[in-house]
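Here the complex is missing a single protein chain, while all its other protein chains stay put.
The chains carry the letters A and B, assigned in the order they are written, with residues numbered from 1 in each.
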Amino acid sequence: MNSSNRQPLLQVEHLKQYFKPRRDYTVKAVDDVNFEIYPGEVYGLVGESGSGKSTIGKSVIRLYTPTSGKIIFKGTDISGTLTKDARDTLRTKMMMIFQDPMASLNPRKTIGDIIGEGLDIHKQYTSRDERREKIVSILKKVGLSPEHYNRYPHQFSGGQRQRVGIARALIMNPDLIIADECISALDVSIQAQVVNLLKDIQAETGSAYLFIAHDLSMVKYFSDRIGVLHLGHMLETGTTEEIFANPVHPYTRSLISAIPLPNPGLEKRRKVVGYDYASSGIDYTVGSNHVLEGTHTVFGTDEEIARWTSKQ
Amino acid sequence: MNDFEFLKNRNLQTDRNFASQPYWAGVFKRFFAKKRPVIGLMIVSVILLLAVIGPMVSGYSYREISSVINPETGKQVVARGISPRIPWLHSLLGKEPYTDFFAEKTFLFGTDDLGRDLWTRTWYGARVSLLIAFVTIFIDVIIGMTFGLISGYFGGVVDAIMQRFVEVANSVPRLVIVSVLAIFMPKGIGLVIVALLLTEWIGMSKIARAEMLKIKELEYILASRTLGAGNFNIIFKDVLPNTIGPIITQVMFSIPTAIFTEAFLSFVGVGIMLPQCSVGSLIEDGFNNITTLPYQIIPPILVLAFMMLGFNFIGDGLREALAPKLEDM
Partner (left out) sequence: MEEKDKILDIKNLDVSFRTSAGTVHALRGVNIDLYRGETVAIVGESGSGKSVSMKAAMGLLAPNATVNDGQILFRFKNSSGEIEEADILKKDKKWIRRNINGKHMAMVFQDPMTSLDPTMPIGRQITEGIIAHLGLSKKEAWEKARDLLLEVGITDAEKRMHHYPHQLSGGMRQRVVIAIALSCDPDLLICDEPTTALDVTIQAMILDLIMKVQKTRGISVIYITHDLGVVAKVADYVNVMYAGKIVEVGNVNEIFYEPAHPYTWGLLSAMPDLSTDDVRLYTIPGSPPNLLHEMPGDAFAARNPYALAIDEKEHPPMFKITETHSAATWLLDPRAPKVEMPAELKARLERMRREAQG
């Protein structure tokens, strides 16, 4: 994707998100993370649990107030106190799809009301008929039937609920959809359904995704560019080809080696490269971002980068 | 059509599956599947029914003193302290007919020492007790839920201040509140209701707050926030309907508490005033005469006991029916 001469849709600069559960204790969930997403692009964010990938999603959509750093969405700074215009842009043009299909739909609301919530809040219809029409057409688009309109979430399976969650985001015609581990709770066959649906939507509406996942094979399949997170630090980022053809950071290599392959012949021979931060001798508090080629950027000290790149 | 032909004209891309059982149908079935909630419901229904029609069918009013004129002396004779009597049943059993002035009259539960029909007074008292309970619980639910939901939703300083207030309110014994109130207010129904209002909402607010703390972190609330929903909408449209289950259960447990508190206040003499009566004041009357007219205390005590039992059974059943354990699959 030619992204050099376009304005990014979302720019995240030096984002820090700290939590203070106790007075004498700070959790640095996200520490100095930079990335940008261009219109129509899929940016995959991978890392293990506790890497801060979900926190980034929630900070960007302002479920959290960032500790410091800048988030610029469609040219508007949305990191500080929100002006009314900034809030309107954020709440209508950036949507989120959640992780847990069992918890992401209000059990006391009908499917129609859940999908229509955004329309209701921002008054995006002139008559009840128009509202219903919009909701029914979205239902069809996500592969559900109009007769589901008056049903309740508990009457559906996990995959169906996740499609309702997608419909809720989709109805607002967002420019950016944050998909926070939206497939990890689903069965494999349903995961593929959902990813296909997300792909179709992208082709049709041109919306961009921040695709947060721990499953590298789906991320590779779906994303244009990838960021690898560990313990709140962005260790490596670049296009999918750059990362998979030439993983530089030992953590990235470990992640890629851990991808299970649905091929018994290969899988039985596969060796996992371990990575243990404590014993690796790598210190995330020192080091800087090094651009290797194109957009491929790796975080580390000069000496580390030299070592990792020479080992090829 | 040949068995081994492909099926045609199928729309596989639209998913029509859904489970057919709506939520409330499941609750209903689970509630009625167990014995105790059904028994509880039957007890409460019978008591409610009798509280409504009991005083109407007796032919007496709750304040009416039964008396006849003694034809020999021309003096009024009052039906004081008559034990339960049903003349036709009496003769049916082949017993000697009553010989006093009220030989033809029916007093199912007997009369009190002023000559009032106890059947009428018992059901009238049950009516008063239930009414007081319903009214105070209704108001308590509104106050307690609003307080608890707001406290839980905003958290931080707001929550800290509101919770300190709850702690202070909760630490004052009910009897102290009643004593203070009794200085400023006349004794009677009003005092009982205010005393209940001041104490019962705390339980509701605690449950509402706990539910809010649990629900507000759930993803569907986060989803509403990412859509730009306001605080008011989130509290009252998203969270409130999801707290209904625990609140109804709490109501079922609060009703017997309210009835019992009312009975207690009336028993110690700051509750219902004559000629009004409630279950509590009837028990007090009966207790005063327990050595001479022991039958008087039995009906109101049984009614109180069954009311408490019934509402507790219903509450238990609702709690299980509303929050089923996941059926192990």
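To be clear about the criterion, contacts are C-beta pairs under 8 Å (C-beta built on N, C-alpha and C of every residue); 3 or more make two chains touch, one makes a residue touch a chain.
Since the structure is predicted, the reported quantities are computational estimates derived from the model, not experimental observations.
J.: Per the definition of touch given earlier, which of A:Ile190, A:Val248 or A:Ile305 contacts the omitted chain?
T.: Hidden-chain contact among the options goes to A:Ile190.
J.: Looking at the whole complex, which of A:Pro21, A:Pro264 or A:Gly281 touches the chain that is not displayed?
T.: Of the listed residues, the one touching the omitted chain is A:Pro264.
J.: In the complete complex, the non-displayed chain touches which residues of chain A?
T.: Touching the missing chain: residues 48-49, 143, 156-160, 187-193, 195-196, 199, 214-218, 220-221, 244, 254-255, 258-268, 270, 272, 274-275.
J.: What is the set of chain B residues that contact the non-displayed chain in the whole complex?
T.: 1-7, 10, 12-13, 15-21, 25-26, 29-30, 33, 324, 327-329
By our rule, only the chains that are shown with their structure count from here on.
J.: State the interface residues of chain A toward chain B in the complex, per the touch definition above.
T.: For this pair, the touching residues of chain A are 58, 61, 63, 87-88, 90-92, 94-96, 98-100, 103-109, 114, 117-118, 121-122, 140, 143-145, 147-148, 151-152, 154-157, 160, 163, 165, 168, 172.
J.: Using the touch definition from the top, list the residues of chain B that touch chain A in their complex.
T.: Answer in residue numbers: 13-23, 218-220, 222-230, 233, 238, 241-242, 244.
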